[in-house]
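Have a look at the structure below, then the notes.
Of the protein chains in this complex, all but one are displayed in their positions.
Every chain is named by a letter (A and B) in the order it is written, and numbering of its residues begins at 1.
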Amino acid sequence: MAATQGLDEPVDAPSRPARRRSTARYVVGRVLKALFTVYVVATATFFLVRLLPGNPVDVYINQQIALYGLSYQEAANQAAGLFAFDPNESKLKQYLDYLAGLLRGDLGTSLLSPGTSVADQIGAYLPWTLFSVGIALVISFILGIGIGMAMAYRRGKVFDHAMTLFGSVTHSIPNFLLAMMIIVFFGVQLSILPIADMRGAYSPGVTPAFSLEFILDAAYHAALPMFVYVLTSLGGWMLVMKSSTIEVLGEDYVTVARARGLTDRRIQVQYVGRNAMLPLFTSFVLSLGFVVGGSILVEQVTQYQGIGFLLYEAVQRRDYPVLQGILLIVTVSVVLANLVADLLYSRVDPRVRIAGEEA
Amino acid sequence: MDDRKQPSGAPEPVLSVRDLVVEYRTGQRPSDPVHRAVDGVSFDLYPGESIALIGESGCGKTTLGLALLRLLPRLGRIASGSITYRKRDGSTVDVLALNESRLRQFRWSEAAMVFQGAMNSFNPVLRIWDQMLDTIRAHDRSMSKKEAWERSAEVLREVELEPERVLKSYPHELSGGMRQRVLIAMSMLLRPQMLILDEPTTALDILTQRAIVDLIHDLHDRLDFAMIFVSHDLAVAAELATRVATMYDGKIVEMGDVRDIFYRPQHEYTRSLINAVPTVTEDRKEVPSHG
Partner (left out) sequence: MASIVDAGSTNLQAPPPPEQGKEAGAFRLALRALMRSRTGFVGFLVFTGIVLVCFIGPFFTPDNLPSDTSKIYGPASWSHPFGFDSEGRDVFVQVVDGGRTVILVGFLAAAISTTIAVVFGALAAYLGGRVDSIIVTATDIVLTVPSIVLLAVLAAFYRVGSAWALAVILGVLGWPGLLRAVRAQVFSLKEREYVEAARLLDLGTPRIVLREILPNMSSFILMNFVIGMTNAIYAMAGLYLLGLAPMEGSNWGIMINFAWTRGAIFFEGSLGYILGPVLAICILQLSLVTMARSFEEILNPRLRNN
């Protein structure tokens, strides 16, 4: 559910040569690179929030001075509490404090919900997004590769054409607009969907717990966003899987497998399926990373209280610590996903084994 | 017509092909033109003999090989003709009439095929052992894993490879020559009566080619199977074949005993093929006698 809904480009992982890399060195290298990326984004955020002219901290301080007649010192102290670093100190110290805070997991306190730490707030909203977008991703992936493979096998036939058309149409509709139209058509115009009920992440009065009642309720509320996510991303998976399957079907080893008398089922799953899925594997794991950040629009339309919703609220209310925190969390998750994808790929494709694991 | 003289006695042919026509569509639409890759081919293959199909690229020899096992790609089809196969017990099989499941049984157990350039003949994500087991299990569910391992090890030893190491490897971990051997071994797994080899030595370097040719020759001598191999390498043909068929434009233009073809080619095309081979030292390769 990346922010951009463009066509899925063929995954930029050209068939990797069987490079041998020393395990430890490689893993460490990748981890360092990941940390570096997070560091850069954290620094950029600091830069945005603190150093640019007209930055929010200064604005906040000036506001406090203007509105409440505080001295600079007092205002600065207040800011210090909110932003997890002390504006009175030198810029460099502020920066270091900020970094130190990050390492501690301290993202500051929310401006507009005083007393609540940013981390807590994120913690309250994030799981809903993970739930809805995550499950939707898995569903659309599984459906997508199934249909994609079927399309490849039935190439040129009605099914193929129909699915391609379907995929193109659903892929081009922006997901939040689809949500909008569903609400308008089925909720308002036709009154089929109880949209007022379905708002929010869970019904008021239902206590969050690991009970069946709660889970069903959560699913009920997540139904619309999930439906929209699945429908709009299905097309992408389908088409990439189709082209990957077509490519694999043209490989020698499939013909040889037929010559060996293997059953169609076996060939489909172990020979075609597994190989066709390889390029999609990386995409899938990367998409998992984008799960955290990609939902602001749909959640706003469906009033689903996930992290996208929080983001919007924070933007509206200029709650900078929260914004900062969200940006960081999102970045970390993408970086993490990248790392995992890279390291896991060798498990999936034996040609890319990391040395030291040879049989 | 073609040469149907039997080498000795009067054994029945293992394979009888009559007037086989194979077409390829050039596009999905019915209006798209159709290309005849094999245009009325007939020949017999006798037990234990080996026939070389020679000709230039595009003459239809690979298509013929694929057609014998009905392995044509999507756009190809057998338009007419017959392929009759005789099992060891004497019963005959109309290959073109086999249904899906019988065809699957027939493939590999009666007739196997070794493909050109074994580079890509193996599933990259499965180990060699898994692929051997797959093959065995597809035909004989009753064989235990232990027996299957034994059988796999046996065929690997026949091609001079070390079973332990090879079976546990992934295809990309083996060299090109090794992969070719493994493919040959795999083709022997079910002791087929007929083996089709499509350019068995083409993608290999000279030394490996030599080794593979020797291997095939050796296997053919020791084990009981009839062989058709497709090649544009006349030297290989001369070494391995008892009879040679020259193909041009989808038809067999000349067929005969290997010595006759090489020493006394009748057809102008055969002659031009043979003359086209650049000689380094000698005029003709010494044609080894087949026992």
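Everything below uses one rule, namely that a contact is a pair of C-beta atoms (placed from the backbone, for glycine too) under 8 Å apart; a residue touches a chain by one contact, two chains touch by 3 or more.
What you see is a predicted model, and the numbers here were worked out from it, not measured in a lab.
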Sort through A:Ala136, A:Met241 or A:Leu297 and give me the one touching the missing partner chain. A:Leu297
Of A:Ile142, A:Met181 or A:Leu344, the residue in touch with the unshown chain: A:Met181
For the chain left off this view, which of A:Thr23, A:Ser243 or A:Thr263 is in contact with it? A:Ser243
By the contact criterion defined above, which parts of chain A meet the unshown chain? Give residue numbers in ascending order. 2-7, 9-10, 12, 14, 37, 40-41, 48, 52, 54-56, 155-156, 160-161, 165, 168-169, 171-174, 176-177, 180-181, 183-184, 187-189, 195, 242-243, 246-247, 250, 290, 293-294, 296-297, 300-301, 311-312, 314-315, 318, 320, 323, 326-327, 330-331, 334-335, 338
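Please note the rule applied: only the chains that are shown with their structure count from here on.
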Where chain A and chain B are represented by their mean Cα positions, the distance between them in whole Å: 52
For a test of understanding, state which residues of chain A touch chain B in their complex under the given definition. 18, 155-156, 251-253, 255-263, 266, 270-271, 274-275, 278, 348-351, 358-359
Which residues of chain B touch chain A in their complex? 28, 66, 69, 71, 73-74, 104-109, 112-113, 115, 117, 119-126, 134-135, 138-139, 168-170, 172-173, 183, 186
